[in-house]
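Heads up, the thing below is written out as structure tokens.
The complex appears here without one of its protein chains, the remainder shown in place.
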């Protein structure tokens, strides 16, 4: 599994984000027969419905608010995400950390709505804690490596390996991803060898000169 | 000017929000020759691009984050709003209050991007303070009346009248709207008589059985 | 264990908070030989050092910020709490919920500083998650019962019983308290019978006409 978080980069505004989603869709279709592969894209929040209605691969929100539908100006509810046709949401990204009661609210409610949750964590202890809430996936991302190009799977293999063990011990069905600094197929391969089920990345794809080539390289590591 | 804030109501998820926007567009076109009228809609955040690309009336974001484009997962930047074709944004709604330095950032940056800002306030003193930042419009909304159906223009005319005076004294070009509890043409008429240039409302339209009839009634008060 | 959270009630400003702390100290001393009893008080934040230097029972901060000492105006660091002579801190009270990474920061750092942490939770799932961080104690408090006088140990015994089991399964050394609506010795007795090690309460003591009598009644339930 490869999750592409488009963040709020200038490159993904308007057509830019759609183009990246289309390339990911194309690659996913081409490789569908050869590999068991899941590519998920997280468009900019304001483009979520617009992109989700134009591609067939799963789209995720980058963030949702822990509220019921109602009088909440500016909030992104799980119900509004579901209605766009999106398949799930990132939760608690290090750039959008949430209160623990709100993570719990989102994870439990997403299950009822059949939406998937990828909950980000910053270390092994927090990975364990989040696993106790039984989300679809945990993505461990040491914040100090995000955006550096120095891959967590090479620079800090212990945090990946120990997070995998800790999460599976508490909730065996949980998918474990790793992120931060992932830039090529080697980084992905290292992650898989440490027990991760996939990777979460952002600038590595968004800022790639050739997004198609970059995706193919990353997938080669799976 | 009538600004319809769709908030995060269940009614506006998916097709629901688009339908309301389409009705507003239709009404705006029909009356374009008879009245100098501006109808603005604020779709749910995740539907912004999707709706903005399908209607010709101005769409506004309900909220933006005070950050530059970049590594900000879940953030809605002014640049991403601009790229959807939207015309502006609500700022500092009572359900999404902002820090004063962030309101300043958003107002000044929106001007550079030629986006309009409607900054919400809760009383006369805050209206004065916000006017000093020179936004496109100030919308005064006493939070205790929001969603009550008891209209600010009837229940608390002084806050409308004094906000208009205070705002215009500090920044004469500023449009002044009022909101909270606006439900029919009489409420709009009362607002205009108190010196307001228009109204900001939400549940009055979103939860109307007949949105078209509701819009026509509201407009009759202008 | 009885933890008295003084919150920000008018009654505990200035001398009021000191008086309550003194009564608790007196009661603790009197009963020291008869019962294995621990009474902890949480003074208003601005009075923490002032009260902690005047009583011999353990004082806790009501909240700390997840930052290192430094350029953080208005922040309460664990180091500043330690320097007052206080023994620990409440963490993640439902009126001051924290991000999960910040709870982790506070719990781990408090251990290094030999400060105790009582982490509040709102349901069984969150109790489990917090236990995975291995704090000194978990205090489960369904927010809808706080301040109602309807005791969690009577109204919702399952949340207490299941939190105790869930927490001990993940981290056996963890103390488990319960709170919300605790007002008399019967409520305390019910909590203890459900497996809790003690209670966390606020208005029940702060607003009591006779704080001494109230404390004696509560303790009778241990």
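What to note about this one:
Per-chain residue numbering starts at 1, and chain names A, B and C are given in the order in which the chains are listed.
Methods note: contacts are C-beta pairs under 8 Å (C-beta built on N, C-alpha and C of every residue); 3 or more make two chains touch, one makes a residue touch a chain.
All values reported here derive from a predicted model rather than from experimental measurement.
Under the touch definition stated at the start, the shown chains contacted by the missing one in the entire complex are B, C. Among B:109, B:128 or B:214, only B:128 touches the chain left out of the display. Contact residues of chain B toward the unshown chain are 92, 94, 97-104, 108, 121-123, 125-126, 128-134, 170.
For chain C, the residues in touch with the chain missing from this view are 5, 7-10, 12-15, 42, 44-51, 53, 61-63, 65, 67, 69-77, 79-84, 86, 90, 93-96, 146-147, 202-203.
Just so we're on the same page, only the chains that are shown with their structure count from here on.
Greatest centre-to-centre distance from chain A is found for C, with centres as Cα means. The central chain here, found by comparing per-chain C-alpha centres with the mean of all protein C-alpha atoms, is A. Counting the residue numbers used at the interface between chain A and chain B, over half appear in both copies, so the two copies meet with largely the same residues. Taking the mean of the C-alpha atoms as each chain's centre, chain B and chain C sit 44 Å apart. Look at where the CA atoms of chain A average out and do the same for chain C: the two points lie 37 Å apart.
Residue positions of chain C with contacts to 2 or more other chains are absent.
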